[in-house]
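Reading through the structure tokens given below for one structure.
All protein chains of the complex are present and in place, except for one that has been dropped.
Letters are used for the chains, namely A, B and C, taken in the order the chains are written, and counting of residues starts over at 1 for each.
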């Protein structure tokens, strides 16, 4: 199973890209661990995770068509 | 001594004019008494008196170049 | 903050939307502005018994209104960290659906602009010697009544 993860704002400076594809991540905890191992600076970053355009506060299982995004603090306006 | 008195808003309906000239009114109390005698409906009207474009709350002596106005409740905007 | 310009302008008849765009455009050069709070009053087809308001004719004691607006401006510039204030009020007839009042406040930050705008609108309605004569659809007129809480009239 492959998951597309989208990055926004200052996270794109860390990741160097707006989108990353990950395999073998069955839930959001596994996804975070994989990302933090690959991009250590993510450990110091403030963000929330959105699954299917809704911010989640607890671990969530991921299906292959899930739209996952890491959102740093909003600064519109 | 002649004084020009200006009327605004609903008071112009009662007075039938925007301006009236009065003689022998040495202060604002005399002016009000003269006006109320001439225009009895003024007794039922809400208004404040402005002398030289400042609202006065107490009797004020009038000089011949005074700009006197009777102002009903404001309703701009 | 020194003010160089007149604060209130009287406009014969309805205020065109393009006039508001012009005000915004001419502030565009000021890179210290971060926020505009704008209030527009529009003539509403209020019910009056079984009749309805079709237009409002405004008259003002203009010289006194200009002086009083200066005093309001002094108080608002003193109280809030604003950079600019501009008020346009209609005189003469304004039909329903047309704009009769435009209040623009500019500031570095939004809270000052919004609070100052709200207070300026209240003061314009309660303290400026301006009167609205409401023309009714069927016949005659009535005199507009302002409330201070904003519940009954804009």
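The rule we apply is simple: contacts are C-beta pairs under 8 Å (C-beta built on N, C-alpha and C of every residue); 3 or more make two chains touch, one makes a residue touch a chain.
Model, not experiment: these values are computed from the prediction.
The chain not displayed here makes contact, within the full complex, with A, C.
For the options C:42, C:59, C:126 or C:142, the residue in contact with the chain missing from this view is C:42. Counting the whole complex, the residues of chain A in touch with the unshown chain are 6, 8-10, 50, 53, 69, 71-77. Annotation for chain C: contacts to the undisplayed chain at residues 17-18, 20-22, 24-25, 27-45, 96-99, 108-111, 113-114, 117-118, 121, 149-154.
Simple rule for what comes next: only the chains that are shown with their structure count from here on.
Computed from the mean C-alpha positions, the centre of chain B lies at a distance of 27 Å from the centre of chain C.
Our note on geometry: chain A versus chain C, Cα centroid distance of 49 Å, whole angstroms. The geometric centre of chain A is 74 Å away from that of chain B, both derived from CA atoms.
Annotation for chain A: no residues touch 2 or more other chains.
Chain C has no residue in contact with two or more other chains.
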